[in-house]
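Only one protein chain is missing from this complex, and each of the others stays in its spot.
Chain nomenclature is as follows: A and B, assigned in order of appearance, with residue numbering initiated at 1 for each chain independently.
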Amino acid sequence: MTLVYIILILMFGGLISWIIAGKNSSLAKGIALLAVLADLVIIIGFWISVYDKFDLGSQQWLIDYRVEWMPQLGISFHLAMDGLSLLMTALALFLGAVSLIVSWNEISKNLGFYLFNALWLIAGIIGVFLSLDLILFYFFWEVMLVPMYFILAIWGHENRRYAGMKFFLFTQLSGLLMLIAIIALYFIHGKNSGQYTFDYFALIGTSLSAKTGLWLMCGFMIAFLVKLGIVPFHSWLPDAYTQSPTGGSILLAALMSKTAAYGMLRFVVPLFPEASKTFAPVAITLGVVSILYGAKLAYAQTDLKRMIAFSSMSHMGFIMVGIFSFQALSYQGTIIEMIAHGISITALFTVAGVIHARIQTRDMDQMGRFWEQVPKMGAITMIFVLATLGLPGLGNFVAEFLILTGAFKSNVTLTVLAALGLIASMIYALVILQKIFHGERRKEWKLTDLTPREVLAMGCLIVAIVWIGIYPQPVIKTAQPTVNSLEQNSNNTTFVNDTGPTNKMTLKNGDENMTMTRETSTFFLSLNKKGGGK
Amino acid sequence: MIYVPANMGLMLAAILFLLGLIGVLTRRNVLFILMSLEIMLNAAGLAFVVAGAHWMQADGQVMFIFILTMAAAEVSVGLALILQMHRHHKTVDTNVLNLLKD
Partner (left out) sequence: MDVFQLLWLIPALPFFSFLILSLSGSKFSRTGVGVFATLSVGISALITLIIGIQFLSSPPAGHFYEQTLWVWFDVAGFKPSIAFYLDPLSLVFTFVVTFVSFLIHWYSIGFMKTEEGHVRFFAYMNLFVFSMLMLVLANNLLLLYLGWEGVGLCSFLLIGFWYKDPYNCYAARKAFIVTRIGDTAMMIGLLMLVKNFNTLDIASILTTAPQTWSPGASQAFWVTILLLGGAVGKSAQLPLQTWLPDAMAGPSPVSALIHAATMVTAGVYLIARTHVLYELAPAVQTLVAIVGAATLLIAGFSAIVQRDIKRVLAYSTISQIGYMFLALGVGAWSAAVFHFMIHAFFKSLLFLSAGVVIIAMHHEHDIFKMGGLRKKMPVVFWTFLFGAGALAAIPLITAGFYSKDEILFFAMASTKGSTWLWLAGFVGAFITSVYTFRMVFVAFFGEQKHDIHYKPGISFKIPLIILGILSLIAGFIELPHTFGHFTPFSDFINTVFPAVQLIPEKEGLELTLQISTAILALFGVFLAWQLYMKRPQMVARFKETGFGKRLNDFLFSGWKFDWLYDTFFVKPFVWLSKIDKSDFVDRIYGGVANLNLYFNKLLSATQNGNVRSYVLGVALGAVIALTIILFL
């Protein structure tokens, strides 16, 4: 039930702060923050309580909560948590809290609705991280989309409508393709086993012909590639990241893109082990192209947020490379990259937001020599710029090193190209630092340094990124069982359905599902398609 | 009773229908368009009757009565609309009344 509470606290918190905001805006903000922090405390408490279990490394799933939802269709309300989803949930809550703190005074128009959207967005993200029923997963995937669209289109910058529409079209279309793949998988599995269910553990063993597997995987992959912002599906990303308000940019770049990476780790690789092997060279190539092309685009930008957006795209390339190398090292690297990139991108967008709040522009050509006036801001920015360019001792380095080490074992040439990203990332990252904080003063601005509230938020981020940089072992240990099962899974080229005792237990539950006739199933197929199309 | 070959009757119906259609296409006054529509309806009715007579079935006449009723209903609604149109736009010219345009 803990998992349900985590999501419910956020949803109710969002509702309450929406209701209250009209009367007392600071109370509403307080409640929203409190809801996120309460969840964070719960999850960290839980982490500490189970931390020793990870040593054993046998049991992947820590909590498994499942009730029937629509048993006729084989849909259940199935939430579960393993090390990976634990880490991701904690990250979502941590960065969610930071995003609320740093945009404390940014939103004044329609505050209540903003808080509602922000909290529901976080709830949706966490739901994605926790759900193990494919329909539930899709549901949360959409729950995440709508509030984000509102945040972007209502509180965004000058070009928000265009960006919002683009974001919505890209993610919605790709999401529909995923839905089709989910339903197709459901029927194929139902036909093979006679048991029609959307349950993850049941579907994980579905044997597919090579061609079907590839097509279905593409359905999933498209959704994830779009959300991750991999070339050539990244086109919405710079606009959405740039036009969002600070809080929205953080949630979008730091968390929402991670749901895609999570989806690949949780669904694509285990559900389609062979297809993903076939697809791997393409995926890694796309990752490498994203790394290099993103870095090149980042270098060319003068809009600070746009530059950060492209830098994020470049780092997402590393995640692709990491996942599709199928090595324990690179899986761990990917997970650390998800966390470290989340933290560093949050900090960079915060800086962009802080600067924008002071001088009302994002154009770097109008900035320069800020260090003189705001050294604190400069120093903090520097730390995260260095994290972005992969300085050892900060989280991103550990992540990128592990990814490259793993990838090198599976594909030398592409890894070497990916490593060139280290040079490229330095080129654009230094531009951020030097154009804004060093060099000539291009315009007279009156700047004030960071407020204690901002310093507090940034301080937390600094502690987190340094911690991951010099002692990432807790993260690695927590993710180890998940990585083990992923590795085991991708090592079995001919995949057999025995991934552990937990699976079998849930399978037994799934047996109670009715079997459907062919006619009804076709009927529901068309029904679902229509329902999704609206 | 003079025997009229079925294809003659159908030919007449077709000619009537075409006349009506030409009227609809060329007239700009909604009232005349409505009248031309009536002609087309009558052509369809005639075709039914001819067909009924050809196969010695009463269905044709039944359908004609049905069409007649429908035409009456349609004319009443149509005329009412035309009246409203005239009241609102002071015209019944279809070239002016192009509010459906994109």
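The rule we apply is simple: a residue touches a chain if its C-beta (ideal position, glycine included) is under 8 Å from a C-beta of that chain, and two chains touch if they have at least 3 such contacts.
It should be emphasised that the depicted structure is a prediction, and the values quoted were computed from it without experimental measurement.
Asks: Which of these, A:A328, A:A347 or A:L450, touches the one chain of the complex that we don't see?
Replies: A:A328
Asks: For the chain that's not shown, point to the residue among A:L8, A:L27, A:L177 or A:L391 touching it.
Replies: A:L391
Asks: For the chain left out of this view, which of A:I63, A:V146 or A:L430 touches it?
Replies: If we include the chain that is not displayed, A:L430 is the one touching it.
Asks: Which of these touches the unseen chain: A:L8, A:V146 or A:I470?
Replies: Only one listed residue reaches the unshown chain, and that is A:I470.
Asks: Hey, which of A:A280, A:L402 or A:L486 is the one touching the hidden chain?
Replies: From the options A:A280, A:L402 or A:L486, the contact with the absent chain belongs to A:L402.
Asks: Tell me where the left-out chain touches subunit A, residue by residue.
Replies: That gives, for subunit A, the contact residues 231-232, 234-235, 238, 296-297, 299-301, 327-329, 332, 369, 371-372, 379, 386, 391-393, 397-398, 401-402, 404-405, 408-409, 415-416, 419-420, 422-423, 426-427, 430, 434, 437-440, 470-473, 476.
Asks: Need a quick check: the contact residues on subunit B for the chain that isn't drawn.
Replies: Output for subunit B: 21, 24-28, 33, 94-95, 97-102.
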